[in-house]
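Missing here: one protein chain of the complex. Every other protein chain is in place.
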Amino acid sequence: MTTQSSVAPGDTLRRLRDQKPLVHQITNYVVMNETANATLALGALPVMAHAREEVEEMVALARALVINIGTLSPPWVDAMLLAGKAATERGIPIVVDPVGAGATRYRTDTARRLLDAADVTILRGNAGEIATLVGVEAEVRGVESIAAAGDPGDLAREAGRTLGVVAAVTGPVDHVSDGELVLAIENGDALLGTVSGTGCMSTSITGAFAAARPGDPLAAAAEALAAFGVAAEDAAAVAHGPGTFHAALYDALFDLDPDTLDERARVAVV
Amino acid sequence: MTTQSSVAPGDTLRRLRDQKPLVHQITNYVVMNETANATLALGALPVMAHAREEVEEMVALARALVINIGTLSPPWVDAMLLAGKAATERGIPIVVDPVGAGATRYRTDTARRLLDAADVTILRGNAGEIATLVGVEAEVRGVESIAAAGDPGDLAREAGRTLGVVAAVTGPVDHVSDGELVLAIENGDALLGTVSGTGCMSTSITGAFAAARPGDPLAAAAEALAAFGVAAEDAAAVAHGPGTFHAALYDALFDLDPDTLDERARVAVV
Partner (left out) sequence: MTTQSSVAPGDTLRRLRDQKPLVHQITNYVVMNETANATLALGALPVMAHAREEVEEMVALARALVINIGTLSPPWVDAMLLAGKAATERGIPIVVDPVGAGATRYRTDTARRLLDAADVTILRGNAGEIATLVGVEAEVRGVESIAAAGDPGDLAREAGRTLGVVAAVTGPVDHVSDGELVLAIENGDALLGTVSGTGCMSTSITGAFAAARPGDPLAAAAEALAAFGVAAEDAAAVAHGPGTFHAALYDALFDLDPDTLDERARVAVV
């Protein structure tokens, strides 16, 4: 079982780069390039495939499945469900990003259908999205979480408990929970909020960490967010604004040093 | 009514950043990330949603609708029409970018259908695209305007008058018109022409300005193009070519200073 001391992002990153796991991603049009590049810069292998004709076969090659509902349409929903079921059958980790859940019924319903149809391992979203899926009042403006009632650590625990997942609620401080233990991750930088798709990148990176640390999704989720946050800190140190931060973020993911990552990770049991 | 003196991009930008309006965008695959990031860097909130199942609901949350026909297919055309009608009913500004009108019948026809079905507020395109929709002879090479007969200011006025929109004809000098008054905007940089999607970005930013200045689309369109042009000037000052310009453009949009924007805006009544 995960404890604070078992969160070891450096070890997992080392294994990830050694194994180069294939992370199958069915994601949105806005961030497809960005999540592929974040995955690749980190050291894993991304593949994007969304056709009903091939998703089950692609899942069979992958070590993790990432599903992101940011730009839906019916054929994509069908493919997500097919891929989710195939990944469940094969026992590979499934990470779901319910982008915009709470903004439209279509997104909320699709996120719920995915949670029902597949054995989702990690659910990564902002407070508004996760609150919507837990059934808590939330204000979502498009795909941005404006306000969610209550404490994000409590929300993560509640989501973990009621949805049967590891919940990763990202925000100024990230919180992950399996329904019992809650870990807070304080890495990151405010510039992350100025670039579209950084939440989606964190989801993809969570998929890569889950592939490299199967069997402990709570630790994997915390490690992924810590690693992504540390990379964001490094990128912010050389950036002049959102555009140069965005480019520097890939440099920083590529340069992430496993030897210093554990001490730089600011993870605490809440 | 707009006059040159009522064009006040600094004020509108200040309001935009204060209100963070949601700008619903149904746009093309090529630029989806870029227009989201330009909108976000400027200070508004982008959301991309194209499913017939959700566009009307998303429009209801938005303060402006941007429709860009750069990579069409029938389900997207249906969604654009649905969203356009919903935005018309709700009275929110609609900005249309007729990418490639004149290159293929499908694009020309779709742009015309949108103009018929919705109360388009601002039509933003290059000279070839706008000329095509006005019925003037034009040469369009793919999505690039090679040559349009006549003066772009006259073209903007003619488009404004005959199509019942504010027309924004962008080029080396941009011209906007409501069919009577014509404003010329001389901000910008030649590097804009070396990055794919900068026209689309200007359309999205026009949507954000239209949201922040409802009721005066002529001023909003001129302000948006001036602001985007000023950001391009700032980006060009630090860029070494198209790639670094592209990154610097987001930095510059984020750093746009409302206090100096009015004096830097080069807007004149033609």
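The first chain written gets the first letter, and so on, giving A and B; residue counts start at 1 in each chain.
FYI, a contact is a pair of C-beta atoms (placed from the backbone, for glycine too) under 8 Å apart; a residue touches a chain by one contact, two chains touch by 3 or more.
Remember, predicted model here, so these are calculated numbers, not experimental data.
> Among A:H24, A:R107 or A:R157, which residue is in touch with the absent chain?
A:H24
> In the full complex, which of B:L13, B:I26 or B:A103 touches the chain missing from this view?
B:A103
> Kindly state which of the options A:H50, A:R107 or A:H175 is in contact with the chain not pictured.
In the complete complex, the chain left out is touched by residue A:H50.
> Under the stated touch rule, tell me which residues of chain A contact the chain that is not displayed.
Residues 20, 22, 24, 29, 32-33, 36-37, 40-41, 45-51, 53-54, 57-58, 61-62, 75, 238, 246-255 of chain A touch the chain that is not shown.
> For the chain that got dropped from the picture, name the residues of chain B it touches.
Answer for chain B: residues 28-31, 33-34, 70-74, 100, 103-107, 141-144, 194-197, 239-244, 246-247 touch the chain left out.
One rule holds for everything that comes next: only the chains that are shown with their structure count from here on.
> Would you mind pulling out the distance in Å between where the CA atoms of chain A average out and where those of chain B do?
Measuring from centre to centre gives 33 Å for this pair.
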